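Handing you a structure now.
With one protein chain removed, the remaining protein chains of the complex are shown where they sit.
Naming follows writing order (A, B and C), and every chain is counted from residue 1.
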């Protein structure tokens, strides 16, 4: 694990989820870095949508704290309104969407609204923002989050962003037109979802992390794929680009 | 009737329907001239909406053949899309709307789609454009048309733009949120509508036109108001402005 | 890609096409004429109004159905080919799906938003609503109000003309927009004709004017005067005489066919058309004054 941080690995794993020419609902922080890394490596034609109304192909020249920072506006492909980009999302024109989460459960449902822990007062979180929309409407959802037992719970206490609900064909039963979580990228591992039951399956562990460690930090008996991989580490090229994008390590250290 | 044409009188009558500060769905030809005349006389703060997306307070400097002509864009208040202006109309923000018509009936329903005359083949007309929307959604509808028996029919053969339907509270029964025809300005007279039955009533005849002439050119037994007026002729000021707006008499001669 | 190639590749027989989306301005006449020259058949034309372009396509026998609010000659009145097609089935029968401007706009907006319908309060009680199964009556789940549900319109192709675009199809357009933005987003394919192809830097300098992003555009073609005789603000004014001439010269099928021969079938392409139009006539339509927009500052 020398030579790179787990966050750098997460950025690389995120970037690898983007194919060239795809339309990506970007988000901020690690997903944004992942998008920029993908643009600089294997997906130069990828297109980024931001829920504030920005469509952007050319990466911004400076680091962004928020998607509405002036460097994200300067030389954007288009600056329109939220409805314009949400309309594209609802039409099914978005291939991949990234979101984070405070809690996730066995079927990939995410909570960023209200956390109820046993015997403690409920904790109010900021809420959905566009996360629920991305989770509802993108073709593939990538969730990125810290792998902690209190976050990986059997059932989330509030479904902010629908995953596969109770599993199986729940999504189409409730009327969601497509999509669902495809991959969960954590600081320990990568989870995918069973194509039939829609239950999360451990598919890849990061170098230096044991399966037992992952299982110990997951709040339900996590299934392990019979084709379990080790997450490929960042290449030299990927690392040098990330460090150019985040020179002070604000996000990745 | 010396000194002005009936079309000039119609423009003046249209202008007088606009109060200062009102929002007007303008249309073209005589209504446009009426709007411009009102702006130059008693309603300098009136605001014009055009269904192509233009909002305009400053009158255009040149005559328009269509509402999308460049002089209507130059120094407009706003150029947006159709939904923006139709949204304002649907919200109830439009005080007055003007439309023309090929046929009108006793309850102010207008037809610009399909004319069926006895024993003859149906005639296809251009259709609604925005007329049905204006008739459905403006607070007050002003219709402007030639007064001919074949146009003023007991029942129109096709309701393109709803007036009062079958009279009474028909509009609210079908779900229309407001409005209805307020005045019909013809080249012979002005018709208003009974507040209860919603039947057209002859309220004013133009100078030099007899009531019998109007009745003879109306395809149903037209009620005559007991307060029948003579339409006030244009003032010198009004006439000189109209002739400045339409110097070659393209619309008003 | 040439305009001819774009039409050949992306406008198959039987396609539904939205055109004339900026109302009386920016009508893609060059593209429409190319469709006629390529003898496309069984098309469905969609638009709020279309001025005389729809009438020409109808008269040339390309059209099976029109979904529109108004078909005519805006400054002239009736459209004779439309009348002949509806009243006499000439040159072929024509199905009309009558709308209002607003219901066309909402149908395309529904398509652009990815919903199967949008509710509205217009056209209630009209024969337009009663005779159009895509304008059904519904009840609001909150207020109980009676509304109409305007069904989504999702054309196969949008053809739009704009002031300027870059080679990737990112477009700057201005003036009245009509239903252009929603039409582009609602359609499966988008063909853009542009007065000018400009360097990407020009487009990137003003992302708020980039109302059509290139990734939604299937083909972009530089076509100066591509909207003549309709106007393109900043480039040329409306050729009103041309519309009046069309009205006078298409009253009978024979007259129309002479007109069509002169302006469409008998010209090789748009350059040939412009030659026939003549330099003087074009120059007379050019703006007589300059009026550039004040800059907006995008520096940071």
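Just so we're on the same page, a residue touches a chain if its C-beta (ideal position, glycine included) is under 8 Å from a C-beta of that chain, and two chains touch if they have at least 3 such contacts.
What you see is a predicted model; the values in this text were computed from it and never measured.
Asker: Using the touch definition given at the top, which of the shown chains does the missing chain touch?
Answerer: Across all of the complex, the chain we cannot see touches A, B, C.
Asker: With the full complex in mind, choose from A:93, A:171 or A:217 the residue touching the hidden chain.
Answerer: Considering all chains, including the one not shown, the answer is A:171.
Asker: Hey, which of A:11, A:24, A:38 or A:73 is the one touching the hidden chain?
Answerer: Looking across A:11, A:24, A:38 or A:73, the contact with the absent chain belongs to A:73.
Asker: Among C:33, C:172, C:189 or C:247, which residue is in contact with the omitted chain in the full complex?
Answerer: Final answer for the missing-chain contact: C:172.
Asker: Given the contact definition stated above, which residue among C:90, C:149 or C:265 touches the chain not shown here?
Answerer: From the options C:90, C:149 or C:265, the contact with the absent chain belongs to C:149.
Asker: Kindly note down the residues of subunit A that lie in touch with the hidden chain.
Answerer: Counting only subunit A, the missing chain is touched by 28, 50-54, 65-70, 72-74, 79-83, 86, 89-90, 113, 121-133, 136-137, 158-162, 165, 170-171, 174-177.
Asker: Which positions on subunit C touch the chain that was left off?
Answerer: The list for subunit C reads 113-121, 134, 136, 138, 140-143, 145, 147, 149, 151, 163, 172, 174-175, 177, 202, 205-206, 208-209, 231, 233-235, 237, 287-300.
Asker: Give me the subunit B residues in contact with the hidden chain, please.
Answerer: 23, 47, 54-55, 57-58, 69-71, 73-80, 83-84, 86-92
FYI, only the chains that are shown with their structure count from here on.
Asker: Starting from the Cα centroid of subunit C, hunt down the chain whose centroid lies farthest away.
Answerer: Ranked by distance of C-alpha centres from subunit C, the top chain is A.
Asker: If you tally the C-beta contacts for B-C and for A-C, which one comes out higher?
Answerer: So, comparing the two chain pairs, more contacts are at B-C.
Asker: Please indicate the chain closest to the centre of the assembly, with centres calculated from CA atoms only.
Answerer: That would be C.
Asker: Compute the distance, rounded to whole Å, between the mean C-alpha positions of subunit B and subunit C.
Answerer: 27
Asker: Do you know which subunit C residues sit against two or more other chains?
Answerer: In subunit C, the residues touching two or more other chains are 181.
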